[in-house]
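Missing here is one protein chain; the remaining ones are kept as they sit in the complex.
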Amino acid sequence: MEDEAFSNISGKAISLDCQTHSSFCREFTVSSPKMSIGKVMVYTCSVWLLAYAVFFFTENTAVLSSAILITLTGMMLHIHFVKVDHESLLVIGSLGIQVSSSYASGREVTTFIEMSRIKDIVINEAVYLNQIIYYLCVLLKEPSEPNVVSSVVPLFQSSKPRLNCLAKVYESCQEILSKCQ
Amino acid sequence: MGPDGAPSQSVPWRKVLWEWQPFPDNYVDQRFLEELRRNEGIRQYRYWAVVKEAGFVGQQLSCVAIFITLWLYMEQGLLAPETLFWTSLTCALLGYGLYQALTSQTESCSDHRTHLADSQSAALFLSFTFGFSPVLKTLTESVSTDTVYAMSALMLLAHLVSFPYAHPSPPGSLSLNAALFASVCLASRLPGALHTFAMLTCALLVFALWPCLLQRIRANAPGQFTGVCVGVCVGGVGGLGSQSLGGAVLLSLALVSVTLICPLLLVRLQRHKDNIHGPWDEAEIREDLSRFLH
């Protein structure tokens, strides 16, 4: 189901993969672009040039080796904790929603929200830094008070797709949710 | 009513909102701004009258200069503390007599304070100052002399800035406190406890009592007021001149600018005054409403 090109809020291309396992079970995967080699080069070069400038004045070789160490650990930390490769949303009617995001290093963080706690899935808008964006979110309710929204779980937090992509996901989610109610 | 309504000349425009009028919303009548009043109740200043009023500022400046001159004399040992004290006391008594003489002409009945009360507070002040002068003498020992001078200069400046020139009797608490603080600082740098005592008595005379007397002179004997001011100014310049020529020149420049040039500027700039009044001004409550409360 790979089709039209989507982009995230800063204009970078992303892809939406929509897999229909059954009529009650659908999985949406939003993949962010891979880390560009140019960006890695720029960061590395800037750290090393800075280190070399410091070395030029201090003439201490430890500066250079620590710069190498910093770039390596920085990169590792970045791909392990910051850079999200793809985020997926698995909607299983009557059971619940599984939200997972996998980092570039392969680490995966998964949360599951059971159907009894889900009130609805909506597209909302929010002020994010200095702009206003749309985002998809799950409204949660407490089983004791079914008419009150107790909290909100935003989806696709790191890839931040634009509205056309969100609308697509939203429509199919609503389809499943309406079936199982 | 809207901007496209055709204005008809037959109906005169009225400044009302409740009525539909055949004029566009942005219609400008010739009566627009007719209630505007400019420079209402403006005071026309006359140059010499302003100069006379500015004389008070000039003489206060000179008072500070006289005080500093006295302190310089004391510090160099050219003036004995006993001399200063007795002179101050004589001046105070003379001034008190003059004050009473000027009072008795007009509002002696409204004055509640008796001579006894006055002499009591004077005695109280003198005895306390005399008793505490050794303490005051050592008060700023741990502070460096530069700091003391800087503080005194600052405080005397504060005194001059915050002095209530319009109603100097009694002198404002901020200005009086600043001046007394400066005099304590300066007096503590003098050689002996008696010096400190004499200096503080003198400070009280110059900064607290003299403005009251001068105000009384200004109110009851305006003819003499100018003379007194000129006298004080000449005394200030002369006194400072005997110690430091540069100081005297600076003081006289300051006096000339305050008493002659600033009034000239005020009168000149008055021409450019453009004060606008109209129905939009916030109404002032002129009555005394406190009678309903107390």
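Annotations
Letters are used for the chains, namely A and B, taken in the order the chains are written, and counting of residues starts over at 1 for each.
FYI, a contact is a pair of C-beta atoms (placed from the backbone, for glycine too) under 8 Å apart; a residue touches a chain by one contact, two chains touch by 3 or more.
Going forward, contacts and distances are computed from a predicted model.
Not every chain of the complex appears here, and the one that does not is recorded in UniProt as "phosphatidylinositol N-acetylglucosaminyltransferase", selected from "S-adenosyl-L-methionine-dependent methyltransferase", "MO25-like protein", "phosphatidylinositol N-acetylglucosaminyltransferase" or "AP complex subunit sigma". The residue from A:47, A:123, A:140 or A:153 that touches the chain not shown here is A:123. With the whole complex as reference, residues 7, 9-11, 120, 122-125, 127-134, 139, 162-164, 167, 174 of subunit A touch the missing chain.
Mapped onto subunit B, contacts with the missing chain fall at residues 1-4, 15-19, 24-26, 28, 32-33, 35-36, 275-287, 289, 292-293.
Everything that follows uses one rule, which is that only the chains that are shown with their structure count from here on.
Mean C-alpha positions place subunit A and subunit B at a centre distance of 71 Å.
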